[in-house]
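This report refers to the structure that appears directly beneath it.
Every protein chain of the complex appears in place save one, which is left out.
Let's look at subunit A:
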Amino acid sequence: MSSWLDYTINGLIVGNVYALVAVGLALIFGVSRLINFAQGSIYLVGAYIGWVAVVQLHTPLPLTIIVVAAAAAVVGLIIERFGLRPLQNSVRIAPLLATIGISFVLDQLVMLTFSPNPRALPSQLPDVRFQVGGGTIGPLDLLIAGVGLTSALLLFVFLRYSKLGWAVRAASQDRDAAMQMGVDVNRVNQAVFGIAAALGGVSGMLVGMYYNQIDTAMSLQATLKGVVAEVVGGAGNVPGAVIGSLLLGLVESYGVAVFGTSYRNLFAFLLLVVVLVLRPNGLFASARQAPPEPLTGTFIAPSRPVRIPRWALAVAAAIFAVLPFFPVSFYVLQTLINAWLLGMLALSLTLVAGTMGQVSLGHAALLAIGAYTSALLSLTLGVPVGLAIIAGGLMSAALGTLLISPSFRLRGHYVSIATLAIGEIVSLVILNWESVTRGPIGISGIPPLSLFGYDLISPTSIYWFSFIVMVVLALLQGRLLGSHLGRSFRAIRDDDIAARAYGLSLNRYKSLAFIFGGFAAGVSGGIAAHLYSYINHETFNTQQSILALTVVILGGLGNVVGAIVGSVALVGLPEVFRIAAEYRILIYGIVLLLLVRFRPQGLLGTI
């Protein structure tokens, strides 16, 4: 039996680990107002470098720590120099997307190098435990506490007494003023990225040793936990990040003690959403402080969209509509069906992220809601599949909008964090709500697509069905963009303060965008459920959210035709070039990075 004291010790130790990640995030946010979504990937890299050092090079522990810190710092410096510095003068969305892309690329590189299977990371420490009061504590706990305290001390001395540390503090207080006083912002950025990466890498290694296991899923978890801790402590607030981390560690540990392990993450994300909603500037900031995001400058790349004449679109649609009459292989139809399903998701995301400016990273959750609703309705209540899919779309629209509505006050990066967390919450609820969702077993035997009593089994009929649904959704969305709502959405995206001053309610219009977008995504998920006949909580995952985001950027933010062209390109081209499945995600990440750097308006231009 673990005692209450054990849970407290465990909470503080885990909190210590989170602190190493969160402090780095806070330093970076302080000087560049950027939430570094790649922080978790550096943590992952740290864990695997630690594994190489311990298992293959047999380095002694102190040397392992130094190697990990140094190697991770180099990765951080590379990210700063090649990933972010070129974007210094670009639109606000660019660095946000870049860190998402970098994180994706790093994770995939680690996965391809080391395989996705978990590995053991021995701690090199004697396996003894000491009695302390009613609980026990081991050498590894002491090591983690020691590393945490030492890092805090070093960081304090650096920030307080070194010239560069002074520059970091100056830049995080007022970047423009610091620049005018001769502070070299590039050096400051290098310093914080190097330090943040070193701390993150060591943190990953320590966690690997703590659980004696490392795997590639650690990355996203670490980013999320670090961001939660950082936001709880107040974005950019270094001591706040430490306190936020310890608090998060304790909340999780006690939560696990009361409700069980599978709820661990749920507490973290609920804490995040509650803090974002009630105190978006963190627990220690005064609630009425000015928002930390810069208030001027455009969010998305200004551009003139490529105008495609209506007749050309009609011809293209006609060609795809009659395609099955020609001798095309099943394989081609299957690929295009996937493209149409992704197209619906991309339509949804391009409306929300592009037209409305809410870069959602949890969009796959809308697929999941639609899929589960449609599957369960048709399976347990015998609702006809066509109706069930529409119900899935409506449920996604309603539930998705309801879940995201607390974050309507947030801007920029905070929206991405909130949607990422909400996406995780949805998948955790699906996993844990066994009486309805059948938990980890998933739902099997979902009836096939059917319409007015006729089953759609042949690839041709499925092709037509999904193509027509996508075209209808695209036409509706085009009509929406041409209405007063299209301009209202775009106005809020460009400047929500000016929009409010002219009577546009953020709640009302963000809700409408999510309702419309949620419907399209839910329908896509519903159709997918009936096609796959089996779904579980992992069918619709973050990778799909990122894939959809890449599609949307490729096509041009807010661009309806672009979303479809992007889907066909990203689903089709890897098939044409026969790229192996495991490299595809890596390529999507690289495409995302290249686009952000060289063509932020996408192929067809933002709207």
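In this section, a contact is a pair of C-beta atoms (placed from the backbone, for glycine too) under 8 Å apart; a residue touches a chain by one contact, two chains touch by 3 or more; residues count from 1.
Throughout what follows, contacts and distances are computed from a predicted model.
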{"item": "Per UniProt record, name of the chain withheld from view [\"Rieske-type oxygenase\", \"2-oxoisovalerate dehydrogenase subunit beta\", \"Sarcosine oxidase subunit delta family protein\" or \"Amino acid/amide ABC transporter ATP-binding protein 1 (HAAT family)\"]", "value": "\"Amino acid/amide ABC transporter ATP-binding protein 1 (HAAT family)\""}
{"item": "Touching residue (missing chain; options A:I497, A:I579 or A:L594)", "value": "A:I497"}
{"item": "Residue of A:L164, A:M179, A:L485 or A:L603 touching the missing chain in the full complex", "value": "A:L485"}
{"item": "Residue of A:K163, A:R304 or A:R578 in touch with the missing chain, whole complex considered", "value": "A:R304"}
{"item": "Residues of subunit A in contact with the chain not shown", "value": "181, 288, 296, 298, 300, 302, 304, 476, 479-480, 483-485, 487-488, 490-491, 493-495, 497-505, 508, 511-512, 515-516, 606-607"}
